[in-house]
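Please read the structure below before turning to the comments.
Every protein chain except one is present and positioned as in the full complex.
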Amino acid sequence: MVTESVLRAEGVVKHYGPVKALQGVSFDLRRGEVHALLGHNGAGKSTLVKTLTGSVQLDEGQIFLDGQAVSISSPSEAQSNGIAWVDQELTLIPNLSIEDNIALGGMESTFLAQRKQHRPRVKQLLEQIGLGHLSPTQEVGTLSIGERQLLEITRAFGRNSKIVILDEPTATLSDFEIERVFAAIREVTAEGVSVIYVSHRLEEIIQICDRATIMRDGQVVTTQEISGLDKSALVNLMVGQLPEFAEVQSIAKEGGNGDFSITNLSINNFVQDVTFGAKGGEIFGLAGQLGSGASLILRALAGLEPKSSGRVVLSGKQFRLGSTLRSRKAGVYFVSNDRKGEGLFLTFTNSRNLTATRLPILAKASIISRSVLKKSAETLMQLAGVDKSRRTMTVDSLSGGNQQKIFIGRNLNHPKMKLLLLDEPTRGVDVKGRAEIHQLIREASASGIGVIFSSTELDEIMELSDIIGVMHKGKLVNVEMRGQTNAAKVFNEMVRESEIEGVKA
Amino acid sequence: MGSVVGKNSLGVVRRWPELPQVAAVVVMFAFFWIMTAAKGTTPFSGANVANSLNYFGEYGLFALALGITMILGEFDISTLGTFALGGMIAVKVGSTNPWLGAVVAVACCSAFGLGQGYIIAKFRMNSMTLTVGGYLITLGLCGAINKNVQGNGNANIPPFLQKEILTIFSPMSLFVFAIFIVAGVALKYTSMGRKFLAMGGARKSSRAIGLPVNRYVTVTFGLSAALASLSGVLYSYTTATSLVDPGLTPFLFAVTAVLIGGVSLSGGRGAPFGIACGALSLSFLYGAFQTTAATPDISDTVYGLLLLIVAIWSAPSLKEWLGSIAAHPIFRSDKENKVAA
Partner (left out) sequence: MTVITPTAESSTSIASFVRKISLVQIAAVAVAAVLIIFGAITNNFFSLSTFQGILNTSGIIAIVAIGVTFMTLSGNLFTLSASVTVLVLGQAFLEIVHFGPFPAILIILLLGAIIFGLQGWLVGRLGANVIIISVAAGFLQQGVAEYLSGSNPSILAPAGVTSYLWMRNTYGGILFSVWAMFGVVILGELFLRRTVAGRQIYLVGENRAAARTAGINVKRITIIAFVAAGICIAFAATLEAAYTQNAYSQGSYTFDAIVAILIGGTSVLGGKGSLIRTMFGALVVSYLSQMMVMRGYNTPTRVFVEGLLLFGVVVVMQLNDRGRS
């Protein structure tokens, strides 16, 4: 293997406000290698990738390309420096054809579109990634999610870049498609392209990567050759010292009004025949990686997925899925993972946000008095643990953690709630805020309602759940009481490792 | 290059996305034919068709102006003002030299459109809001010029523009066809056109892959002002009048033509070909009403129904609604409901 370094980052520091996302990270990438970037959510992988692609500016440190110090101040600058990447968020244009999308990603720009001249190249790229059956003139909007992901990857490879960064490239792909991605990676690396591979899936990393850099809490734990490591070693490096999870006594009430059972839930032909249930007062944690279907289940229960079927019984009553109003009538309350898009009313005050879901119950004959609103908002602010003086401030002036508390707080103490669903309840929240939010959820649960949350973070699953269900590729692979399982086992199920020996729990 | 109608929620028409637009032209032409024949005149006598195509000549470019902003995901209400302003400047300046009048009119309006587009792009404004202001400003300018500048339309222009070519065409309608063809080719076969469609369909992704969105937005508003003013120039020259306030009629023609033409209000869909089809079919409809001297109650009701059909057909939740009716317990007899009950 050639050991020439194409990209080197030294002492990179990045703050987001008071949060240190990167604390002096150093990293190097060799020519023609596949380099894994590993770590939990929030370990700093994404931030590191963003500094390399120019979408965030580093506060300290230096990046070198081919030994030359460079500053990458914008995504287009990164591209002209030969860095291509595939984000978790796709950037394909749905109303254009496949060939047009590939052309747009490239830097070449002639006056005429020259589709015919480029078509052989497009076909070759499609073949390479296993999309040979598609016509280059097909509109991207008609492709499946997996096909789009493959197209995005092959477009990045087609750019003649020196470095390609793949962020969770396989989250939405089937095994067969993953094989195609690997074949394409091998082809381009043989030509001298270097690949940074960000993923949680250890099996894939061992299969495709040459070296791995493992990050934790904004720092690099180690960079090692993969050949010297096995899965269990990787798990240990990632998880680090497993924290002792204090036994939080759950207060399960027999026959509480939050008992629920879900039978044969299927969504979008992806989630299949999922069956589980719990008693009111228990917190059910759905563990699963991005795209595992865990979050889809919550959305379906909230009525947001029209193509879902299955039998859902809450507090002894069955309700039909597919409508937010029916779900709400049944007593289901949902905290989305998209706080800004479908959660908060960002430019409204905290008070208005907190009372948004309970206007009908605060009203008398549809009329609302201002003092009732104020009182309710103050009570909820107190419950949510946000300072009362901020009642009339707008939500977008709060930190992410406090925003999330407001979001969850608006469902607290709700007389009609029987089941609370939380999708990634602490995404983008710092450690302190996270502990407070977990406490809020426990208190809500203690009132006898059912709680289901989904998380991609192992720590969160272990800390918060009474019952742990693990999702993998649309299937519920295991359900166990927290006391009967351990972090390593859940982690293995999430990433679907069969048996790992020698991992300490 | 699909269309609202081609890609609507019912998912019909995949093979030839412009089929509905072509069908609209055929249907409207047939309607026109029947109405004229029923009236006892020869439908293809030339004068009748040429008459219809005059509507296309006068309003077609207006529709194109509005259409390109809509394909980009914007909406330019000020085109109504630049339509009037263009006609006014051309008539006033062009009293001795109509060509000069047309050039000055288009130049002034483009400059205004570029300025407006720059503000929209720079501050990422909602174009529908800002262009209401642009509409008032251009309308005000138009009235001010009318009051303060002497000059009358050149009587030599109308016969020239409406001279008969191949029985049914006129220099004006051919000119408008030519512009549609240029626009269509530019959008379909150049990489600029490709970028334009990308920005209209997915603004955020376009920014992410580094396309010069602001520049395109600015230029598009300049172009839409230019086209709308050109439409106004043609209107004024053919009717030998200048409008201080055109009312909503040209605007409604343009909106309707664009929507029949398969342009989506959310952007990224549609093409000059479809817009031309939309404008043509409306022109035949106008022509049919004109030759039959239809009373306004009939013509208004027909326009209304036509638009209503377009609106409902392109409504995103139509399929979901039809589905929810089908899934309503009244229409279902499976066991699930009995269990629930």
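Per-chain numbering from 1; labels A and B assigned in written order.
Just so we're on the same page, a contact is a pair of C-beta atoms (placed from the backbone, for glycine too) under 8 Å apart; a residue touches a chain by one contact, two chains touch by 3 or more.
Note that this is a predicted model, so its numbers are computed, not measured.
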item	value
Chains in view that touch the one left out, judged over the entire complex	A, B
Residue of A:Gln23, A:Thr379, A:Ser399 or A:Asn478 touching the missing chain in the full complex	A:Ser399
Omitted-chain contact residue, chosen from B:Val213, B:Val255, B:Ile275 or B:Ala288	B:Val255
Omitted-chain contact residue, chosen from B:Leu114, B:Ala208 or B:Leu265	B:Leu265
Candidates B:Met128, B:Ile165, B:Val182 or B:Ala327 - the one touching the absent chain	B:Met128
Positions on chain B where the hidden chain makes contact	75, 119, 123-126, 128-130, 132-144, 146-147, 244, 248, 252, 255-256, 259, 265, 295-308, 310-312, 314-318, 321
Contact set of chain A toward the excluded chain (per top definition)	17-19, 302, 304, 324-325, 327-328, 333-334, 336, 341-348, 352, 356-357, 359-360, 363, 366-370, 389, 393-394, 396-402, 410, 430, 432-433
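Going forward, only the chains that are shown with their structure count from here on.
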item	value
Interchain centroid distance [CA atoms averaged], chain A/chain B, Å	43
Touching residues on chain A, where the partner in the complex is chain B	74-76, 79, 87, 90-96, 100, 103-105, 109-114, 139, 141, 306, 311, 318-320, 322
Residue ranges of chain B touching chain A (in the complex, touch as defined)	2, 7, 188-195, 197-198, 200-202, 205-206, 208-211, 268-269, 320, 323, 327, 336, 339-340
